[in-house]
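This is the structure I want to talk about, given as structure tokens.
Missing here is one protein chain; the remaining ones are kept as they sit in the complex.
Labels run A and B following the written order; every chain starts at residue 1.
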Amino acid sequence: MSLISRGFQRRREVEASPDRVPPGQYVTNDFPVLSAGPTPRISAEEWRFRVTSERGEETTWTWEEFSALPAEAVKVDIHCVTKWSKLDTDWRGVSVDTILKGVGSSAAFATAHSYGGYTTNLPVVDLTGGKAWIAFQYGGQPLAPEHGGPARLLVPHLYFWKSAKWIHRLELRDSDRPGFWESLGYHGYGDPWKEQRYAGD
Amino acid sequence: MERTALRGRLTWLEAEVVQLVQETARVKTIVFRVPGWTGHLPGQHVDIRLTAEDGYQAQRSYSIANANNNEHVALTVEAVENGEVSPYLVDELVAGDRIELRGPIGGYFVWEPSLGGPLQLIAGGSGLVPLMAMIRSQMSYASPVRTNLVASARSWEELIYRDELEKLSRERDDFDVVYTLTRSQPHGWNGYGRRIDKDLLAASTFAVEEAPLIFVCGPTGFVETAAAIMLELGHQPGGIKTERFGPSGG
Partner (left out) sequence: MNSDTHLDGNSIGSLLQDLFGREMTDQRACCDACGAINPLATARVYVDAPGHVVRCAICGTVVLVAVTVPTGVRISFQALRWVELAP
């Protein structure tokens, strides 16, 4: 039994309506930087984004080609498994639907690969249907390297570790394979509203 | 099970606040009495754990600021803006309050008399805390080794322990301190007023021929800059020990 610390309570920074905030989360106005490694610095010239299909076919975009794709403004709430949520975040990105349009694939699973080696896995149905973007602007500015720039995956309906920073490749697969945190005990899917933090939640 | 089999295992102890010292506007030293404390070496740290009424727990690490002193453990804590734990420790705790603490932790970034000297200490901001434990231990020994401290702070007002450092440098031949104030300097300041660089450290630290033991502590960028400069000046990698402090989590 632990000693209760008089007057100590968990952080509550911003009051928010409960239907906006998933269970166990607190709302912050900050944008905490979470990182499992050094921040990659990728110039527009060297940046590439690839999609590989389950049959091994590969489609590659340079920064110039990617920038020419139709982009959209996105205002969403984001929820980090470390318990902060941030409401009404403003992004600009290319819908993953647009990315996958020319890619012949019936794969059910995807693994996002980042510059720096990070991976995370998601069902393809959670990347399509207007639910996910390759985001390259935040708050009207180019996405900063510490927040995943030049471009990151944005999948706001899942815990934010699924929104891989510094995305480099989307690997479409017939079978699911756990990514970096998922293989260590974090939940395979990560729905914040069901509080799917850990495998078994 | 044999009790000795459990030695080295860390257990949570109850620590009672016995004294609070305001160091700067946002920094306090909190002295705890910890029944069962087995003593510590300068440079070591502790984990502290806070538990809310609803069972929520938060854990942080803090360096020990005092020389080994029976059951007393002093922590110097800066209240990090929007932090969860440090503002509680600095603004809420009063004498008689109790929290949980475990340690001592660390065997690398420590100084023991058997290691000898001279001792070159390089501190950035609150990285001064574990180095202060080394200084305080030093000065209490019968034959302390020569000690030199380079302390970097944003301003004179934000420099912790400054009265004690001033007093030591006045009274002791075996202790020197060099300050650099990176953001603002008092009127008439004749010390350094910039971030550490090669010229500054070359002029204010022990020469390579003296083979000092070097301890560097501070924010990550500070530590990496200082360690790289000391290597560049010709000190041996094995003679430089570093500890990085983070603002993370607060």
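By our rule, contacts are C-beta pairs under 8 Å (C-beta built on N, C-alpha and C of every residue); 3 or more make two chains touch, one makes a residue touch a chain.
Model, not experiment: these values are computed from the prediction.
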item: Residue touching the undisplayed chain, where the options are B:37, B:109, B:175 or B:192; value: B:109
item: Hidden-chain contact residue, picked from the options A:46, A:72, A:90 or A:146; value: A:146
item: Hidden partner chain, touching residue among B:23, B:84 or B:243; value: B:243
item: Absent-chain contact - pick from A:38, A:56, A:102 or A:140; value: A:38
item: Touching residues on chain B - with respect to the absent chain; value: 6, 8-10, 45, 47, 61, 102-103, 105-109, 220-221, 241-246, 248-249
item: Contacts of chain A with the absent chain, listed as residue ranges; value: 32-39, 81-82, 117, 145-146, 161, 181, 184-186, 198-200
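Definition applied: only the chains that are shown with their structure count from here on.
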item: Cα-centroid distance, chain A relative to chain B, in whole angstrom; value: 38
item: Chain A - residues contacting chain B, complex; value: 2-11, 13, 28, 30
item: Chain B to chain A touching residues, read off their complex; value: 12, 14, 49-54, 56-58, 82, 84, 88, 92, 97-100
